[in-house]
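Left out: one protein chain. Kept in place: all the others.
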Amino acid sequence: MSDTWGNRIKLSIFGESHGPAIGITIDGLPPGLAINMSQVEQEMARRAPGKSPFATARQEADTVEILSGMHEGKTTGTAICGIIRNKDARSKDYGTIPRPGHADLTAAMRYQGHADMRGGGHFSGRLTAPLVFAGALAKQALSSLGISIYGRIKQIGTISDPITDPAPELWTALTGQEFPALNAASGKAMQELILNCRNQLDSVGGVVETAAFGVPGGLGDPFFASVESVAAAIFFSIPAVKGIEFGDGFSLAAMQGSQANDAIGIEDRQLTTKTNRCGGILGGITTGQPVIARLAFKPTPSIAQPQESADPVSLEPATLEIKGRHDPCIVPRAVPVAEAALALAILDCLPEGTLFDHRKEK
Amino acid sequence: MSDTWGNRIKLSIFGESHGPAIGITIDGLPPGLAINMSQVEQEMARRAPGKSPFATARQEADTVEILSGMHEGKTTGTAICGIIRNKDARSKDYGTIPRPGHADLTAAMRYQGHADMRGGGHFSGRLTAPLVFAGALAKQALSSLGISIYGRIKQIGTISDPITDPAPELWTALTGQEFPALNAASGKAMQELILNCRNQLDSVGGVVETAAFGVPGGLGDPFFASVESVAAAIFFSIPAVKGIEFGDGFSLAAMQGSQANDAIGIEDRQLTTKTNRCGGILGGITTGQPVIARLAFKPTPSIAQPQESADPVSLEPATLEIKGRHDPCIVPRAVPVAEAALALAILDCLPEGTLFDHRKEK
Amino acid sequence: MSDTWGNRIKLSIFGESHGPAIGITIDGLPPGLAINMSQVEQEMARRAPGKSPFATARQEADTVEILSGMHEGKTTGTAICGIIRNKDARSKDYGTIPRPGHADLTAAMRYQGHADMRGGGHFSGRLTAPLVFAGALAKQALSSLGISIYGRIKQIGTISDPITDPAPELWTALTGQEFPALNAASGKAMQELILNCRNQLDSVGGVVETAAFGVPGGLGDPFFASVESVAAAIFFSIPAVKGIEFGDGFSLAAMQGSQANDAIGIEDRQLTTKTNRCGGILGGITTGQPVIARLAFKPTPSIAQPQESADPVSLEPATLEIKGRHDPCIVPRAVPVAEAALALAILDCLPEGTLFDHRKEK
Partner (left out) sequence: MSDTWGNRIKLSIFGESHGPAIGITIDGLPPGLAINMSQVEQEMARRAPGKSPFATARQEADTVEILSGMHEGKTTGTAICGIIRNKDARSKDYGTIPRPGHADLTAAMRYQGHADMRGGGHFSGRLTAPLVFAGALAKQALSSLGISIYGRIKQIGTISDPITDPAPELWTALTGQEFPALNAASGKAMQELILNCRNQLDSVGGVVETAAFGVPGGLGDPFFASVESVAAAIFFSIPAVKGIEFGDGFSLAAMQGSQANDAIGIEDRQLTTKTNRCGGILGGITTGQPVIARLAFKPTPSIAQPQESADPVSLEPATLEIKGRHDPCIVPRAVPVAEAALALAILDCLPEGTLFDHRKEK
């Protein structure tokens, strides 16, 4: 099935870009968790379009209406459903010629012409808004256990942030930044690159790095419920993600064991790794060090330049010029989405008892 | 849960390296599929150790005994359980000091000292043998539908095979090769690098590329059951995998949309992509082009050089020198494992009807 | 997890009786299924309260708003979310003394005081409205395959309908009846009993029988996905259901094998059972005969008579007199709920290909 995920928590996502609403149900949050709605709104705002020159000019309020599972500001323990009404849709911007790089081609095969593809339909990046909502709740649940989730722009096009393995205080400093890049010079170059691409009627890809601090050791399982497996399944459900790595990831493939192994030392009378090239996960199980993941986003496929496509009815070649307002680079708005996915994955790996204990203590 | 995976098919893996046996149950294969056991044995042999100077000298027969779900050489449609007895174990090779880069540290946290970690226990690379068995069955099920699975060594350490996007006939030519690298020169250099690492009592990582040809368009779903999500969850359950990418993967992050988008053309009166930078998947759904994935393997963590660790009882630093026979590079033996995982993922994405229809025609 | 169900289709139910809305997501319906909304509304009306003297006087419109997964009157193939706004709530009718026979006692243990129990909260019989909505869609999907679902009142209190194993035309004749009992005399007695109970400020239980005609043989699986297992899991999620039986059910326990076995004969050049004491299911798999199930409903626990309870704060005994408007007998309104559950169970047992094939033919 397409639209459900999770073991301990269950997500069920729904909606089309130009349908009545999009939304998500989240089942498995503990009861009695006080939810700070202004923090939820801040997370939604980080992802919302129309905020900056680096993003689409579409205005979407992205206000979540919570239909269930909350009472007097706290979770009840039953499924929470949050919905976001759609508006400001320009359905006429979308035609029948499939857009290269989009799901138009594959949706036609999968749904045999019945998908509501207006505005990208169920494949629209807009569907990440419910994920961010669920992630905002997950972050608050994790926060009550001392776990913090961060994200940053690691790369835009060919420009990479030179800072690797940032200290916790650097991560914290990113909070609230519209363009969360650590190194000022490369951050500026990244922004210029995005604006250049916009001017060229083109787009550009990039890499988001996300980190979870305060994760206890011993979460996850070997094999199919490895933290990496659980997280990757939700990461790869984010539109435009084409690669995932944990810790030093693909760089580890180029190393020798003597370089790659994290030496083991003692801290607070507990064994731990002295470095964190493994990204906080060994054998699928958390080490207690920060969990680090990077997500590769392909460039926004909707570009205004003429592109080669074909007409599904006449089966003739067709040149497509996409109108409408599109992000020259999805990466800045994808940072809170990647964070949300990591938060949900960590939450899914927490034994139910962890949250129950927390609940009892409050 | 740790040890089950899948939606349409269900895998349940079990066993410890030095326990009585390892094995897997596979539920969801169609009835009446004739299984060629010598092909199954060939797949097992590709993964088995003790075959070449690039791998460990341990001798493991890896003979699968099928306990259920087969009758007169055909699948019955009920769950198949295959087991592999363990032997040639040298339990004395393993001590209590956690080995850097291994799951020793995290298994102790997760299982609180109760895991059977002899020979790596449930975390041993040996557990990939049942995966290869399940994959061998999956490959035969796919083959009956015209789908073929291939794998190759793309990178060892810093040496990368220069061939990208190989033609089908190149993939086919790899069949049966002990060291399945396409370019002869880089293949030779890779082998030398592995032997050098062995001589230095070190190990080295690498990248496996795996491909599925003949996959029909329209498989998979948006979001949580995207082909990428389904495949990544099983890929990341393979020990030592730290990164996954589909199509051009992380390279797409460095591109502009005008470079990254695959133009759409017409072939056999059907729309298709003219290039395959997306790795045969758009919006989580197959395009009909080959599905391409790359898996980054970290170097084997077991190296004979002295390494920094710590004693979990005395909480004192300890120098560890790992004895025993270990692979200087796991990558050559990991090729059939990656293929098995891709085959299982594709099979899990096939609607039950596809296999049912096939069954009826026979 | 509490609120998700299904293998091939996935349901996710949410909502509290006096919260903003209740609803359900249904994932896994095929694309291109034309939905007759007036039929959906008829199903909703059958369950809705306020319609007859046998039910509560609460007025609930139970209008479903479909938020996703539908386009131009057809399913798109993505998850359908339907919501029903809550209104006409009298929250002051509910106090803190747990009502005997209700979930008040257990919800307090499970959710530790955080559940929104106004109007019964997530445990309210009102939550069966989303089930009926999902069932209405399932019925239409089944109908397109020639499968029909029926339900009838088999027993109210001690009065049982004498008709057993009704012919198809009797089932059909029940369509649209407000009190779907087959035998006129016992039906009248049942109604009198309900009115008597109402007058005595009491309530009464009963049995619903539901049947699926046209179900092809060979659906379901042995063991954990037996049709009985799949159906029972959703049947027992209906509030007030305390017993389930298939075919002759508990009566079979009193029989000898020579009585209980359904003899095998030939019909339309196919083997089939000559009788249907097994309720259309042998070994967990459908025979091709009608699937028959009966659900035992306990009496509505909310009665206006004084009842013994206790105060959870003072831990003193307390006498409870429940105010508010409650059904003297839930059974008539439960008939469409039982039908919905059976429809969803049958749909979940259909191989994906069945619906896909259907789709292709249209």
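So that you can tell them apart, the chains are marked A, B and C in the order they are listed, and the count of residues begins at 1 in each.
Keep in mind that, in the parts below, contacts are C-beta pairs under 8 Å (C-beta built on N, C-alpha and C of every residue); 3 or more make two chains touch, one makes a residue touch a chain.
Quantities reported herein were computed from a predicted structural model and do not represent experimental measurements.
J.: Using the touch definition up top, pick the residue from C:T75, C:T210 or C:T287 that touches the left-out chain.
T.: C:T287
J.: Of the residues C:K87, C:K188 or C:K274, which one touches the chain left out of the display?
T.: C:K274
J.: Give me the chain A residues in contact with the hidden chain, please.
T.: Residues 8, 78, 222, 351-354, 356-357 of chain A touch the chain that is not shown.
J.: In the whole complex, what residues of chain C lie against the chain that is missing from view?
T.: The list for chain C reads 1-5, 7, 11, 13, 98, 100-103, 105-110, 122-123, 127, 155, 157-158, 197, 200, 202-207, 217-226, 228-230, 232-237, 239, 241-250, 252-266, 269, 271-274, 278-279, 281-288, 296-303, 305, 307-310, 312, 315-317.
J.: Which residue numbers on chain B touch the omitted chain?
T.: Residues in contact with the chain left out: 1-4, 6, 8-10, 12-16, 19-23, 25, 27-28, 31-32, 65-71, 74-81, 83, 110-116, 121-122, 359-360.
In the analysis below, only the chains that are shown with their structure count from here on.
J.: How would the chain A/chain C interface be labelled, same or different, where same requires over half of its residue numbers to be shared?
T.: Interface between chain A and chain C is built from largely the same residues.
J.: By Cα centroids, which chain is closest to the centre of the whole protein?
T.: Centre-most chain by C-alpha means: A.
J.: Let me spell it out: compute each chain's centre from its C-alpha atoms, then which one is farthest from chain B's centre?
T.: Checked the centroid distances; the maximum from chain B is C.
J.: Need the CA-centroid distance for the pair chain A / chain B, whole Å please.
T.: Taking the average C-alpha coordinate of chain A and of chain B, the gap between them is 26 Å.
J.: What whole-number Å value describes the gap between the mean CA coordinates of chain A and chain C?
T.: 38
J.: Going by the contact rule already set, what residues in chain B reach two or more other chains?
T.: 222
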